[in-house]
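Of the protein chains in this complex, one is absent; all others appear in place.
The chains carry the letters A, B and C, assigned in the order they are written, with residues numbered from 1 in each.
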Amino acid sequence: MSSIYGENLKVSIFGQSHGPAIGMTLDGIPAGLPVDEEALQAFLARRAPGGSNLSTPRKEADRVEFLSGIVDGRTCGAPIAAMIANTNTRSGDYANLKDCPRPGHADYTAQVKYRGYQDSAGGGHFSGRLTAPLCIAGGLCKQWLAEKCVDVRAHIYALAGIHDRPFDPISPEMVPEGFPVLSEAAWASMQEHILAARSAGDSVGGVIECAVTGLPAGLGAPMFGGMESRLASILYAIPAVKGLEFGDGFALASMTGSRANDPFAMANGRVVTTTNHAGGILGGITDGMPLLFRLCVKPTPSIALPQQTVSLKTGEALTLNVKGRHDPCIVPRAVPVVEAAAALAVFDAFLD
Amino acid sequence: MSSIYGENLKVSIFGQSHGPAIGMTLDGIPAGLPVDEEALQAFLARRAPGGSNLSTPRKEADRVEFLSGIVDGRTCGAPIAAMIANTNTRSGDYANLKDCPRPGHADYTAQVKYRGYQDSAGGGHFSGRLTAPLCIAGGLCKQWLAEKCVDVRAHIYALAGIHDRPFDPISPEMVPEGFPVLSEAAWASMQEHILAARSAGDSVGGVIECAVTGLPAGLGAPMFGGMESRLASILYAIPAVKGLEFGDGFALASMTGSRANDPFAMANGRVVTTTNHAGGILGGITDGMPLLFRLCVKPTPSIALPQQTVSLKTGEALTLNVKGRHDPCIVPRAVPVVEAAAALAVFDAFLD
Amino acid sequence: MSSIYGENLKVSIFGQSHGPAIGMTLDGIPAGLPVDEEALQAFLARRAPGGSNLSTPRKEADRVEFLSGIVDGRTCGAPIAAMIANTNTRSGDYANLKDCPRPGHADYTAQVKYRGYQDSAGGGHFSGRLTAPLCIAGGLCKQWLAEKCVDVRAHIYALAGIHDRPFDPISPEMVPEGFPVLSEAAWASMQEHILAARSAGDSVGGVIECAVTGLPAGLGAPMFGGMESRLASILYAIPAVKGLEFGDGFALASMTGSRANDPFAMANGRVVTTTNHAGGILGGITDGMPLLFRLCVKPTPSIALPQQTVSLKTGEALTLNVKGRHDPCIVPRAVPVVEAAAALAVFDAFLD
Partner (left out) sequence: MSSIYGENLKVSIFGQSHGPAIGMTLDGIPAGLPVDEEALQAFLARRAPGGSNLSTPRKEADRVEFLSGIVDGRTCGAPIAAMIANTNTRSGDYANLKDCPRPGHADYTAQVKYRGYQDSAGGGHFSGRLTAPLCIAGGLCKQWLAEKCVDVRAHIYALAGIHDRPFDPISPEMVPEGFPVLSEAAWASMQEHILAARSAGDSVGGVIECAVTGLPAGLGAPMFGGMESRLASILYAIPAVKGLEFGDGFALASMTGSRANDPFAMANGRVVTTTNHAGGILGGITDGMPLLFRLCVKPTPSIALPQQTVSLKTGEALTLNVKGRHDPCIVPRAVPVVEAAAALAVFDAFLD
């Protein structure tokens, strides 16, 4: 199913950007796991819009309402359902998108697939807003992983060409509270580029790096059950993600085997590798080293600059000037989403 | 399941490198589709070992034997099952791998996951040899896609730093018969590097680029059903794949939205985009332009040079000298495997 | 997943009897299908409690609230989510059930499976109340089947030993509006037995017969995809169902083949069978005759009479006197639930 993910747990995402509500159901979760709703709300706040002048002025409290599956602060074994009411919707902005598709958006492909019946307001089910329920499910998994001393952390690796300090592949450092980067200096410069893009009516993209630490060796499976496959299928479900690499990724293509192979050694009585070019995954299965990946986020397709499109009715060429409230850069808001998606895939693997 | 893929069709891969046979079952295929067994055998020959002095001397006829699902040259609606008998096995080479894991291989992670019960001969179920049954399933899908005028073609984009001519994103050219590249000059230079790696007892990796042409707009779905997710989950099942990007991929991270968005236009009465930075996919759904992706293949982990590992029994450090017959570079043989995996994902999407 | 059903569509049921809400998500539905919310509400009213003195006095409006998937009265291709708020809950009644399991209920098995973390109020996720969201999903499918001239109808075949007139297997008659039976006389007598059971502090069960008419030949598949398997797996998900038979069912066991086989003939230019012992299914695939099945519903386990149980804490024998509001007979309310489940399975098969 297009909106259901997972091999052991099943997360199902529902909602449209401007519908009554967005939400998720999470099935297959063991009973008795603690749920910290406040911590979850704080996690969602990291992706919520209107947080700063860097993002869309659309304000959404994104208050999570649990409908089922949790009793006295613990999972009860029944499916968990949660919703977020959509409070601030302006469908008027989107009236003509069915006829004049926005470049870089799903307007045209949705029109073809759903034959005009799709909810085009705000991108409907394709909206980045649907990453909020993903953060509910993933935020819960992140809490449960923390109980196993597994930590999922991400940061902006690069934005508009500005690079943050990369993670140390053997012992990734913590990301400072309240920042989407390791280096505050890099963040300052990234912010300048975002604001410059906004004033130019344009947008910028970036690269996000994620590390999962504390994993035991042995998670995952060969073939289609490999950790790369399981992570990729959920990470590519995040709108605007167009590339993904594990460990040294594409750089491995120009290395020799003698350089790319991670030698085994013993440390504190356990097997480790002295380098981590493989990103903690061998044969699809975790090897006990930090699981590392990077993904690229294309620049927000919604820009104020005029763009060329066509009328799907008449076929005539049109110049499109997009109205509405948009992010000049979604990369900072995407950081917790990447953590959420990774947490879902990893927790699912724990349930194997 | 770790070895089952597909939303509409289900391909299940079985076998170990040195077991009695490897094979696949393919369920959910409509009845009446023609099967050209000779063409399939020729397709498999592209990945078969022993083809040249560039690859392992292990010789395998890789003769496909259909067990079910095909009657009088057409699918009958029942699951298709096919096997390839393993004829040339030398398990002796692998006796001690359970204790001394090879760097870059799944020996260690398999040992942890399967607690010593895994078939370690030749990598067992983790062996690149399991891409042969993937080529049976994918080769069939490639034939059925051809009936819909959909063509799946791949070439070596880069090998050991040598680049082939890239595909034109609007109209990718054909790959010359019998070559894994567009530029024969590039191929000559790539071969030199492979032979140099072999004589150095080392190995090299590369990047493969794939194009799927003739696709209609509207294939795929939002979220987890997106074409990127569906392609990624099968492409990452190919051993040694560590990176994947669609369209301009990671290069999009440093573009502006005004540059990255593909403008819509009309051509011959149909909607097209005048550029193809998105690689033919918007919102997870095909837009009718060529579907384009690149993936990186790490250098073959099996090398003749001595490597550091540990004894899982005693924990003592060991220097490993791998015996056995291996490829200094699997990239050329991986080209048809990438086509097969892509064909499976795309044909599965056609069955939505 | 335990609460997800379907091969093409996916219905996911959530909620607990006394939690904030119950509901469902329905994924994989084509875009553009009309939704008649009033007709759906009327369908749910057939199973709603408090309808008469025959059922529990617990009153629930069971007002369906759609959260997503429907725009301007039609499906938009995105997952459909709907909820029913629980308004009338009395958890106090259930405080001690974790220690003293009710005979015939899931109290004990849930306690073992969920280790005491289950929501025991009102049976939690095991409650018959969860058939309301099943009726939302199935009620929608029933509407969409009606568009294909496929009708799903059920009646009480037997209750406390009183039999209704059975369906004609070749042309099942309509069930009179507002009645769960074909024969009003039988209904009168059934009601007497229900009221007698209530005054005795006891309960009664029954048999429900369902017919699906207007089906084309060719729906379903061999093996696990057979219509019997697909119907059984959802029908047995209805609480209290303990038996299911298709066509002549168990009576076939004592027939000869010459009597049980349905001869083929032509009628109005199409292939028919002159009898319908097979209940419209041959080899798991519909043959174009009415699809017929009967299922048995055990008597409501909640009774006022004292019953023997044990303390799970101390192991001592206890006499249980169940408080709370219960149905002396759930069979009449189960009739629309059976129709809903059948509609889901059949509509799912249409999407093959």
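In the analysis below, contacts are C-beta pairs under 8 Å (C-beta built on N, C-alpha and C of every residue); 3 or more make two chains touch, one makes a residue touch a chain.
Computed from a predicted model, the values in this text were never measured in an experiment.
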Contacts of the hidden chain among displayed chains: B, C
Contact partner of the left-out chain, one of C:V175, C:A197, C:L291 or C:A340: C:A197
Missing-partner contacts on chain C, residue numbers: 1-5, 7, 13, 101, 103-106, 108-110, 112-113, 125-126, 130, 158-161, 197, 200, 202-207, 217-218, 220-226, 228-230, 232-234, 236-237, 239, 241-250, 252-258, 260-266, 269, 271, 273-274, 277-279, 282-287, 296-303, 305, 307-310, 312, 315, 317
Chain B, residues in touch with the chain not shown (by the definition above): 1-4, 10, 12-16, 19-23, 25, 27-28, 31-32, 65-69, 71, 74-81, 83, 110, 113-119, 124-125
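Criterion: only the chains that are shown with their structure count from here on.
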Chain C reached from chain B - shortest hop count over touching chains: 2
Chain of greatest Cα-centre distance to chain C: B
Distance from the mean Cα position of chain B to that of chain A, given in whole angstrom: 26
Touching two or more other chains - residue numbers and ranges from chain B: 222
